[in-house]
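Let me begin by presenting the structure, written as structure tokens, before commenting on it.
Excluded from the complex is one protein chain; the other protein chains are retained at their positions.
Going by the order they are written in, the chains are A, B and C; count residues from 1 in each one.
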Amino acid sequence: MAAAILSAQVQEQTFDPGALQQVLVTADSGAVVTFTGHVRGGAGEAEVTCLELEYYPGMTERSLLEILEDAATRWPLLAAAVVHRVGRLAPGEPIVWVGVSAAHRGEAFAACDFIMDFLKTRAPFWKKEHGPAGASWVAARAGDDERAARWQSPADGAG
Amino acid sequence: MAAAILSAQVQEQTFDPGALQQVLVTADSGAVVTFTGHVRGGAGEAEVTCLELEYYPGMTERSLLEILEDAATRWPLLAAAVVHRVGRLAPGEPIVWVGVSAAHRGEAFAACDFIMDFLKTRAPFWKKEHGPAGASWVAARAGDDERAARWQSPADGAG
Amino acid sequence: MLRVLFFARVREQLGCDSLELPWSTGHATVEALLSSLQQRGPNWQAALGQPNLVVAVNQQIADSAARLQAGDEVAFFPPVTGG
Partner (left out) sequence: MLRVLFFARVREQLGCDSLELPWSTGHATVEALLSSLQQRGPNWQAALGQPNLVVAVNQQIADSAARLQAGDEVAFFPPVTGG
């Protein structure tokens, strides 16, 4: 099959999931799976009034594209795209979007899930939460590493 | 947590995935996963010029809601919705949309995948393909039953 | 009365999408109703004798042993293929 159409974008401005999804649909797309992440506001002492996102210009875009390329090697994808925001975001705002289109739903679900797991554990982004008690860097979560470890082989992931 | 907001809709007219997704987002939504299915056109002798969708008014909507309720019991969802079209559709047109919002991505991915598997194997819809060689009813796929059998217990599915 | 519905290929094979029958002891179970309907002719025997035929009683999937009561809605259809 033809090579998948891949796109990775890092930006400060917000995005429109509906418009991003339309770009993924090709004549053979039977299944489109999307993930949209939103900034969570927390509550009480953990309240987040603002989330600040730092990244590594150059390496971050390259890393995102490599994750998409890895996904397109593991599953027969038609298109895959990621948009990740940086800068200062308010609770509720969309922060990340991943979309995958494929002929069938199995590979679209698996690839979208895989891309998010690797984005969380490989792509150089760092979150700092601002709240009533000041600002603090978000710690990496062991659960994210465990989720990413599910994809040891293409056969496991495609199951 | 509060009960999830659930919605099931069967309709002839098309739908806008972006607009449907917006309705799912609540103040606590950290993760939104959507699935959009499109009519596949086939090729050669299997070319499909038109797909006809029949359903069982009353039972179909009830069945879809039961699937959403089952998903909301298995995972802590904030909202879940399904829209399924009936009548005559052309290749490329969107036919089904499933969206799930939750605090975290693990449950949003699992629930969306689960809802599609059960929709495919439980909800009373029947497809008839029209093509150059005439019309024929689509046969149920064993692969769909196998995918649905993955969700034997909540623990398996949430993995 | 019993309301009986047919969908998709079954509907086409029978040339019938719904019918009403008086409830009777001869229609006391899904199995009895099926036997009675299959008497209507070879296409009824064939369409309702398919091993993968699905039955719903009052819009819930049921099996052939399910008991029927006056006022019930019974539907026969092939395996579903939506999504």
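Definition applied: a residue touches a chain if its C-beta (ideal position, glycine included) is under 8 Å from a C-beta of that chain, and two chains touch if they have at least 3 such contacts.
None of these values were measured; they are calculated from a predicted model.
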Partners of the unshown chain among those that are drawn: A
Chain A residues that touch the omitted chain in the full complex: 37, 53-56, 58-59, 62-63, 84, 95-96, 116, 119-128, 137-141, 144
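Heads up, the rule we're going with is that only the chains that are shown with their structure count from here on.
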Maximum centroid distance from chain C, chain identifier (CA atoms): A
Centre-to-centre distance between chain B and chain A (centres being mean Cα positions), rounded to whole Å: 22
Numbers and ranges of chain B residues touching at least 2 other chains: 37, 116
